[in-house]
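All protein chains of the complex are present and in place, except for one that has been dropped.
Let's look at subunit A:
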Amino acid sequence: MSIESLNQQHIDVLKEIGNIGAGNAATALAGMLGKKIDMDVPKVKILDIQEVAEVLGGEENIVAGIYFNVHGDIQGNIMFLLDLDSSKLLTNMLMGKSSENGELDEMDRSALREVGNILSGAYIASLVSLTNFNIHHSVPSLAVDMAGAVMSVPAIQFSHISDKVLFIETELKEGKDLVEARFFLIPDEPSFEKILNSLGVY
């Protein structure tokens, strides 16, 4: 099984995981902020590794990546990715401030890790409920840097199994504020088959 050989049914299933996961994440975020959060239907994308950074606004565009180690019945990683504007929007919402300041300070970083933690937890919960797997995730690690550099880590992990990467993109909206968030689920090769298997589409 490789990413290239995914058929439409596989993609529909992955989309559904993304959908439920992002829905849970939006609910968790709404609870955290005490605000209504809208979510669009997630897009599942399969891209050449060279194209990933373009999606994120170019290799040198600054993004925040929050990265988790996943273990239990499946092994792998989850990356939760936000562009810099969305990161600031989220941390400002969370801490009830309205700073226009360009830099993310240590408080913002800590808040981002927490947001990532909660959203990824919600995302994993959806995967658990769909597959009945026992899955845990590590504490998050945060990097705010060039998109190419941040994405090199999941790209390298995918590169063991494919020249393509798979990710789920979703937009979360609070009023007129738009937070673009992207989840990358990066199972190792056996786990990838296991997920599809458990959902009856392998």
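As a working rule, a contact is a pair of C-beta atoms (placed from the backbone, for glycine too) under 8 Å apart; a residue touches a chain by one contact, two chains touch by 3 or more; residues count from 1.
FYI, contacts and distances are computed from a predicted model.
Asks: Leaving aside the chains you can see, what is the UniProt protein name of the one that's missing? Options: "ABC transporter permease", "Tryptophan synthase beta chain", "Probable chemoreceptor glutamine deamidase CheD" or "NADH-quinone oxidoreductase subunit NuoH".
Replies: Options "ABC transporter permease", "Tryptophan synthase beta chain", "Probable chemoreceptor glutamine deamidase CheD" or "NADH-quinone oxidoreductase subunit NuoH" narrow down to "Probable chemoreceptor glutamine deamidase CheD" for the missing chain.
Asks: Could you tell me which of A:Q9, A:T27, A:S110 or A:S138 touches the chain that is not displayed?
Replies: In the complete complex, the chain left out is touched by residue A:S138.
Asks: Which one, A:N19, A:N92, A:N117 or A:S152, makes contact with the chain that was left out?
Replies: Candidates A:N19, A:N92, A:N117 or A:S152; residue touching the omitted chain: A:S152.
Asks: Check the options A:G21, A:P42, A:G65 or A:P187 and report the residue that touches the missing chain.
Replies: Among A:G21, A:P42, A:G65 or A:P187, only A:G65 touches the chain that is not shown.
Asks: State which residues belonging to subunit A touch the missing partner chain.
Replies: Where subunit A meets the chain not shown: residues 2, 49-50, 53, 58-60, 62, 65, 67, 69, 77, 138-139, 141-143, 145-153, 155-157, 159-163.
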